[in-house]
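Reviewing the structure listed below.
A single protein chain has been omitted; all remaining protein chains appear in their positions.
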Amino acid sequence: MLFYNLIIRDLKLAFYSSTNFLLAASFLILILVLIPFVFNASPDSFTLLFSGFIWIAIALSILLTLDRVFNSDYEDGNLEIILISQFPIELIVCAKFISHWISNCIPIIIAIPIAGLLFNISLSDNLYIVVNIIAGSPGMVFIGAAISALTLGSKRASLYKTIIVIPLYIPFMIFGVNQESSLVLLGLSMISFIFSLFTSTYSLHLYAE
Amino acid sequence: MTNKLEINDLECIRNEKSIFQNLTFKVESSQTILITGKNGSGKTSLLRIIAGFIVNYKGEILFNSKKINDFNKLIADFKFVGQKNSLKENLTVQQNIELWQYLYQTTIDIDQITGPLNIKSFLDKDVSSLSDGQRKRVSLSRLTISQSKVWLLDEPLVYLDADKVKLLGSLIDKHNKDGGMTIYSSNTKNNLDYNKLINMDNYALL
Partner (left out) sequence: MYLKIPNHFINIIQAWIPILSLLTLATFSVGLYFALFNSPPDYLQGDSMRIMYVHVPAAWFALASYSFLSFSCIAWFVFRNPNFNLFAKSIAPIGAVFTIIALVTGSIWGKPTWGTWWAWDARLTSMLVLFFLYAAYIMTWQAIANKELAAKISATLGIIGFINIPIIKFSVDWWNTLHQPATISKLSAPSIHISMLTPLMIMTFAYLLFLITLFLIRFKIEILEQKISRAKNI
């Protein structure tokens, strides 16, 4: 099955260039480490602000890794091999989404309890945050991947991609910091999956030329 | 079984401009076609149309009388080696080959892949440390990873010296003997054997 093979291949690629696996998670922790330096507040208020910090850090880490979904394969030509394989492009895109989520968001999810320790977050609060992230982060990855597919051809894509992606992340941010809205996040992820699938498929058709 | 690739009255349109037109030729099993022509005459475009990447064309491309669609999803018997090497710079050659095996969904013995183009000696090196000729050979070694009936090679001879061209020639001969066909583009004097020559300058609208 190419679907499975493609996921394994992307995970291996991330694993071989071992920084890839750790990049998003370590970036996330580094952003969080900066926060106590710029806020002259008591540790208690960090606890209040923690889930907000986490969501901003996640958005930035996902943005940082977007170049690896399609761009690197597009630039070195591996995308050509993938595209003329016997497999429908929609499924290729799905495989890319899944492998990118696994290789970036799972390390993030593992890193969050550790970050929680630094900010003295209780276990149940940590659990809520992790549940929300599991519900919301796939949608953010899908949207980011779709926009990076859409902007494959532009020279300064990584800069101007940010301007397109961040407004699309606003709903995730708003619902992400609310503990009871993991179902809304799940819904947002599903909507963004459908839209990202169409957008990515369409863009790959365009850029194959 | 013999295979047949027919190109009928092909016209390629890029950016609202016609690149070439009235191109008609036929390839059968065991044949090698050389495509030549000036820069911008549409050599790469022709190969990419046949491979299924470019869909904006007029005319017909038939493989065994079946029409080719986007990305060849129905046939998938094509292997395209373009001008991009499809190599990950920060990985070793062996790791690159391993990743390709996932994409082609086969695991064959590494000797079968490294043998024909003699790339075994730098299997453990990082791609970033290879010369352009070595990269080209690694890139071409993709041809051996899985079976496919049609090879489409875009400028395969660039960076290769005479004895490496010979190695590629024998690889193509073996492929053609097994019933495959090869279409490659080239602009150098030092070419492989071919059965038919298509000079794109005769069709190009410059």
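Order of writing sets the labels: A and B. Residues in every chain begin at 1.
We take it that a contact is a pair of C-beta atoms (placed from the backbone, for glycine too) under 8 Å apart; a residue touches a chain by one contact, two chains touch by 3 or more.
The shown structure was predicted, so the numbers you read here are calculated from the model rather than taken from an experiment.
All shown chains touched by the missing chain in the whole complex, by label: A, B. From the options A:Leu6, A:Cys105, A:Leu150 or A:Leu204, the residue with contact to the unseen chain in the full assembly is A:Leu150.
Screening B:Asn15, B:Asn39 or B:Ser65 for touch with the missing chain picks out B:Asn15. Mapped onto chain B, the interface with the missing chain covers residues 15-17. Not every partner is drawn; the one left out touches chain A at residues 150-151, 153-157, 160, 163-164, 166-168, 170-171, 174-175, 178, 188, 191, 195, 199, 202-203, 206-207.
Everything below uses one rule, namely that only the chains that are shown with their structure count from here on.
Note: centroid distance chain A to chain B, computed from Cα atoms, is 36 Å. Chain A contributes residues 1-2, 5-6, 8-9, 12-13, 16-17, 72, 75-78, 80-89, 205, 208-209 to its touches with chain B in the complex. Note for the complex: chain B touches chain A at residues 48, 51-56, 70-73, 76, 78, 80, 82-91, 95, 98-100, 102-105, 142.
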